[in-house]
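Removed from the display is one protein chain of the complex; every other protein chain stays in position.
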Amino acid sequence: MKLRIVVPLGHSRFNQIALEECQRIASSGTEISLVNLEEGPDSIESEYEEALAVPGFLKRAREAEAQGCDAVISDCFGDPGVRPAREALAIPVIGPAETSMLLASALAQRFSVITVLPSVVPMIEELAHHAGVLGKLASSRAVNIPVLCLEDKDNLKAALYEEGLLAIRNDGAHAVILGCTGMMGVARELQEKFAACGLAIPVIDPIAAAIRMAETLVSLGLTQSRLTYRTPKGIGSAVTQAARA
Amino acid sequence: MKLRIVVPLGHSRFNQIALEECQRIASSGTEISLVNLEEGPDSIESEYEEALAVPGFLKRAREAEAQGCDAVISDCFGDPGVRPAREALAIPVIGPAETSMLLASALAQRFSVITVLPSVVPMIEELAHHAGVLGKLASSRAVNIPVLCLEDKDNLKAALYEEGLLAIRNDGAHAVILGCTGMMGVARELQEKFAACGLAIPVIDPIAAAIRMAETLVSLGLTQSRLTYRTPKGIGSAVTQAARA
Amino acid sequence: MKLRIVVPLGHSRFNQIALEECQRIASSGTEISLVNLEEGPDSIESEYEEALAVPGFLKRAREAEAQGCDAVISDCFGDPGVRPAREALAIPVIGPAETSMLLASALAQRFSVITVLPSVVPMIEELAHHAGVLGKLASSRAVNIPVLCLEDKDNLKAALYEEGLLAIRNDGAHAVILGCTGMMGVARELQEKFAACGLAIPVIDPIAAAIRMAETLVSLGLTQSRLTYRTPKGIGSAVTQAARA
Amino acid sequence: MKLRIVVPLGHSRFNQIALEECQRIASSGTEISLVNLEEGPDSIESEYEEALAVPGFLKRAREAEAQGCDAVISDCFGDPGVRPAREALAIPVIGPAETSMLLASALAQRFSVITVLPSVVPMIEELAHHAGVLGKLASSRAVNIPVLCLEDKDNLKAALYEEGLLAIRNDGAHAVILGCTGMMGVARELQEKFAACGLAIPVIDPIAAAIRMAETLVSLGLTQSRLTYRTPKGIGSAVTQAARA
Amino acid sequence: MKLRIVVPLGHSRFNQIALEECQRIASSGTEISLVNLEEGPDSIESEYEEALAVPGFLKRAREAEAQGCDAVISDCFGDPGVRPAREALAIPVIGPAETSMLLASALAQRFSVITVLPSVVPMIEELAHHAGVLGKLASSRAVNIPVLCLEDKDNLKAALYEEGLLAIRNDGAHAVILGCTGMMGVARELQEKFAACGLAIPVIDPIAAAIRMAETLVSLGLTQSRLTYRTPKGIGSAVTQAARA
Partner (left out) sequence: MKLRIVVPLGHSRFNQIALEECQRIASSGTEISLVNLEEGPDSIESEYEEALAVPGFLKRAREAEAQGCDAVISDCFGDPGVRPAREALAIPVIGPAETSMLLASALAQRFSVITVLPSVVPMIEELAHHAGVLGKLASSRAVNIPVLCLEDKDNLKAALYEEGLLAIRNDGAHAVILGCTGMMGVARELQEKFAACGLAIPVIDPIAAAIRMAETLVSLGLTQSRLTYRTPKGIGSAVTQAARA
């Protein structure tokens, strides 16, 4: 199975670390490849930046299908381009936000998302509505660290722990989702830290959830409904061709 | 008051007729200008085409603010680019779908949207959720006429009447919204036709609703909330500058 | 265009100041007239007082239509009499609460209403449900100043600012609606005060919103749906007559 | 226990038959009295007529409390005056619509209301929202018989059966509420008729439900919450006095 | 009328006190009998314990019907076995949680449940959803006293008062439901204590509400809908037989 991760940014700074993390998560039979955009924003912390990233993402998504990939993942918690790409592609297109929210819904009465900046909070509510589980979203909180400063892992972990405690105690969260795919490799440790103080809750890494969802869909022969995601005019033939393959 | 209408398409075919219609609707003191995109889709009937239109729309929206316009309207029922543009601009950015759904909510228990093609239906539900009035959406129906074929007005009017009757009788609609800004100049006649057979319901033209909403916001000194629509990094100064002007 | 404002109270104490404020807000071509009830409560701060005001309001509303007015506004945030008057009249009947809530929904993710007394709070939730936007109501708060004491503007402004800050910080409001039509002439100043401390949110004056909505409906040839608001028996002819005019 | 039924109409035509029916339903220890209004509509089939009935109802409700009644019932499915009377009275005020909808919610997944005329349908949705069970309302249907023509019981029963079958088969109703307090004495027979054809569903008579609810509240020492229904200014002393008694 | 109370526990420790309390509440014509299970948990404070109690409850419920009882009540706030028993029985089966939530919905804008332990809180949300009034549930709070320690009434009353105040002040509750049928005989006193400090709200005893609901259903000839609660295979004849009686 070949999964293509598309980082919807105009630079390759995160490619190596993201690729290694994704390979670590994937099942043994899964082959991961990862690309960034030719042109795009440095990071996505607003609907404005997201909008600028989407056309480049769609190009990469169509390339992935043409190159024989089995599924495409948008490597950003805003799920940029996922819905339009589902229209244009026959293979599954997966969003980390949608997937991790659905996973959290299976594990807990209510969940909170802890994201980077307050500017992202309204987008998260829209994503929860898209996924159909807005009623399970206890709160969205921000650590107030821009995406480009997430590399200081100790600072990030401390801030996630602090906001996570507030989400649990004040907002009634029973699970926590890390609200940025740049928050890689910290979920397990955070989960253990909560458990150590009597709060045995799941902490969900969105890109890990997305990779597993991609594997599940491909192995079960499932893809997005064509009644929800109708093929746009002009690229119907490509879709049909891919479907035939 | 200066309103800028941005047609989010890559051609100027509809410019003249749309401009005339908008000028007919606007109040006497309102100056309307209208532009299309440098580059963009021929029409928008999918999220895919919408995504391709948004970057060009954002450029036009920022130009409008820089040129001293008081408000910007996205001339497509999908409200393409409205939310990201609200982040980037200080002046109001108005979407015809959102506005007409809110207007319908003031006039009727439930409303239906009659749009061009079934591919647009899921987008309409998302727009109703965005506007906060999903509970008032009785149904979304399609006349099955592509945007580029809307010029045959007789065909359009007959199809709108037929689907409107189904919306009223089967779906419980008490108001009808025309779900494409290309359906110009037919709302009043359709409203009269329904009234003539005992169904005195409002029929709402989305671009007319949007122009009146723009005038209302400008005259009352209101614009989008900066807490919902935070300024994206890098363009803050432009926003501040515009706000100061 | 002739708009009739009906103050649903049994005295004329607020007439002059309300008329001047409404004339200040209206467009140049709009002619405003204002009346109070022959008999009615001193102020409306409960459903009980509202109920006593409605029959008198309905009489005034029917008079307005008979005298050739184009629309009627109920000048109280409880929207007293608006729904029954819509049944009896062919011209639009507008409620300040409904209108300002719909306007707020277009500008912000969530809004709060700041009203006079806690006794009004359950009525506001019902009004938000009527308008279809209960899901956007972050909170209802009260300044604890009776309607008849709103004349001390400094006291009012200070209390609105304080409750507004709580609405923003504790309840997640991204916009504020002034929840009493007696809170005239303070919205703009309050909006500037919030903006000055970094909270650039819309502050909505309900009577201003209602006047603009009335102008919009009249100019677009729209009125309440007869399928939602059926003509009561006995006054059908009046309605038909007005509709014909 | 003394229950006062207030018929919110300006004539006494239904008094005798309603009193007998209510006495038949009440428990042995319950003393029923019944009054109509001094002045009011002939029947209530619109929000307009309802509004005209409410001031007279409030007068009768306050009289009932002053005369030592233990609870007041508004004898109309629109629950006219119930909410404002709850503010003004210390004793319980009961609405047949609210009560029968809550009873239906205990017995079935979803219920339908079958009322007199289509003009009443939007009011029923508001009542279901007030009661908190709008999500359980499968549909509202009308037999198209005005209140003043309900005396032809055979015609009424046939129409209720026909609409009831449609509610069950098309709308998914698992229980039926008779949506007019004038539909007295037919619930049991209708329930048996449905059961005879394999549809063993509850059919709820709203005035019967209201009388039993009144008895329940009085016997358990419960009344409306003063935090939801605050005492209006000026009649506080009466309320306190009644509460003291 | 013969009501059977089934205590879904494997011991008879609470039988005498519960029987006396239920007899005190019931109407004069009602004959109360009470049984516990042959085998079952000591108390129910989790879905696990509830699941273990249900088969024994179903046996007792069927016995009650066979012995000619007119209705069965499950004497635990989790309403254990109520829904499956409704399938198997023709006589009404009543749950204290469902009933008290519906009663609270008639009296207040929003209510809170104060239960024994935090482990019960997610079950309460599910019960509110079942009843159809989840939107009226302001909060669920726990006094942190296990069921088997409820006998210290002074401790219980103090804790209920404290959590009740928090429910009113922080969560917006306008009514309080005691969330355990073991909290007998304290509702009235708690209601008076709140009223004494200006918070005149209803405090609902769930078993009292259930007994009155049982009497109401039996006297009105109502029972659960067979379309919601279909007869399980194998026991159809028993149900039919009971229905015939």
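Each chain gets a letter, A, B, C, D and E, in the order it is written, and its residues are counted from 1.
What we mean here is this: a residue touches a chain if its C-beta (ideal position, glycine included) is under 8 Å from a C-beta of that chain, and two chains touch if they have at least 3 such contacts.
For clarity, every value in this text was computed on a predicted model and none was experimentally measured.
Peer 1: Pick out which of E:130, E:174 or E:212 touches the chain that's been left out of the picture.
Peer 2: Only one of E:130, E:174 or E:212 touches the chain omitted from view, namely E:130.
Peer 1: If the missing chain were put back, which residues of chain E would it touch?
Peer 2: Missing-chain contacts on chain E: residues 45-52, 54-55, 58, 81, 83-85, 87-88, 117-119, 122, 126, 129-130, 146, 228-230, 232-233, 235.
Peer 1: Could you pull out which residues of chain A are in touch with the chain that's been left out?
Peer 2: 25, 27-29, 94, 98-99, 102-103, 105-109, 131-133, 135-136, 168, 174-175, 188, 191, 199-202, 204-205, 208-209, 212-213, 215-217, 219-228, 243
Following the convention adopted for this analysis, only the chains that are shown with their structure count from here on.
Peer 1: Pick the pair with more C-beta contacts: A-B or D-E?
Peer 2: Answer to which pair has more contacts is D-E.
Peer 1: What is the distance, in whole Å, between the centres of chain A and chain B, each centre taken as the mean of its C-alpha atoms?
Peer 2: 30
Peer 1: Using CA atom averages as chain centres, what separation in Å is found between chain B and chain D?
Peer 2: Chain centroid spacing, chain B to chain D, equals 44 Å.
Peer 1: Based only on mean CA positions, could you tell me how far chain D sits from chain E in angstrom?
Peer 2: The mean C-alpha positions of chain D and chain E differ by 26 Å.
Peer 1: Name the residues of chain C that each touch 2 or more other chains.
Peer 2: Where chain C meets two or more other chains at a single residue, that happens at 109, 122, 228.
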